[in-house]
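Excluded from the complex is one protein chain; the other protein chains are retained at their positions.
Read from first to last, the chains carry the letters A, B and C; within each, the first residue is number 1.
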Amino acid sequence: MDIKVQVRESEHEAYVVELSGEIDVYTSPKVKDAITELIDQGHYNLVINLEKVRYIDSTGLGVLIGGLKRVREHGGTVNLVCTNPQIKKIFDITGLVKIFGIFDDEQSAKKALV
Amino acid sequence: MDIKVQVRESEHEAYVVELSGEIDVYTSPKVKDAITELIDQGHYNLVINLEKVRYIDSTGLGVLIGGLKRVREHGGTVNLVCTNPQIKKIFDITGLVKIFGIFDDEQSAKKALV
Amino acid sequence: MNQPVTVPAELDVVELRIPAKAEWVAVARLAVAAVANRLDFSVEDIEDVRLAIAEACTNVIRHATSPGQIDIRCEATLTELTVEVGGGAAVRLRADVRSEDGLGIIIIQSLMDAVEYRAEQSGVVLQMTKRVHAR
Partner (left out) sequence: MNQPVTVPAELDVVELRIPAKAEWVAVARLAVAAVANRLDFSVEDIEDVRLAIAEACTNVIRHATSPGQIDIRCEATLTELTVEVGGGAAVRLRADVRSEDGLGIIIIQSLMDAVEYRAEQSGVVLQMTKRVHAR
């Protein structure tokens, strides 16, 4: 019932935010802070890795959408890594599959940024 | 939140009852039935393997005690296999460590029957 | 002589009340998932119920005009689970909660078989039903 946020720099000035745990109304501010900090530092090409996320709700989706909106203003983008079928389903039913690039592994998500 | 009961015959007419899951007020009747059936068939030397039991409450303990009482009337005994520290603690605080033979592996529990 | 043969499906009720604060939603999620686990739902269905209830609680927390409690009432039969989520005595929900078509509501509508709003003294109550599908 907690979230772990790890940020690491990658090739081509891309940044990877790796999340593990549950993203809900209680834990999502922590995710938001991490993403906001990266953007404030001028990093606009982000991969958010959800492979180790067991649960996400609309608050978590809202944070991802908010991040995407902000980086787009600077010509950047957010690609997601997601393999959990339950979580993929949530992106499906909310129509967010059409807004985010969603990839099966981190390497593909990073490649698609450039 | 369920219990699985597996019964198998072993050397020297010993019977092993292997339990997996949670033994509580809801699931313990199933355990009781399995033990009662063995005893009714005339098997009085039992090993009850609790290695895969994640949870046991007083209802479960009551079933084990009931089984022990019945086999003792026929000169038999019940040895337990238990490695989970939380469950060992329950046998400790209830004083049942003094009543049951409790072993770290099935082999030792079976040997001690003879 | 012609007595109607009705087999009344036994109805069990589980009620939960948590503070309308973000840190307690996980308790509601787990408790309702445990209730759902007693019916013959698939693992995926239980995940659906869990998320829908979390969204309903999150809605109360976001839109309540005063702090208070969230009331959750689960009615379980063999064939369906109905969960009602509403603000407790101290919570007043805004009247326009219904018109909101945020992500949370979209998720609830998609995951549950029936969704209804009911105006009560204490505010709006969201009623959601998930049916056990033959497998």
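Points to keep in mind about this one:
To be clear about the criterion, contacts are C-beta pairs under 8 Å (C-beta built on N, C-alpha and C of every residue); 3 or more make two chains touch, one makes a residue touch a chain.
Worth saying up front: this structure is predicted, and the values here are computed from it rather than measured.
Remark: the omitted chain is touched by one listed residue; of C:I18, C:L51, C:A64 or C:V85 this is C:I18. Subunit C meets the missing chain through residues 12-19, 21, 23-24, 26-27, 30-31, 34-35, 37-38, 69.
Listed for subunit B, the residues touching the missing chain in the whole complex are 1, 22, 24-26, 55, 57-59, 61-62, 86, 90, 93-94.
FYI, only the chains that are shown with their structure count from here on.
Here the CA centre of subunit A is 29 Å from the CA centre of subunit C. Separating the centre of subunit B from that of subunit C, both taken as means of CA atoms, is a distance of 40 Å.
With centres defined as mean CA coordinates, subunit B is found 49 Å away from subunit A. Contact of a single residue of subunit A with at least two other chains is seen at no position. Multi-chain contact residues, meaning those touching two or more other chains, do not occur anywhere in subunit C.
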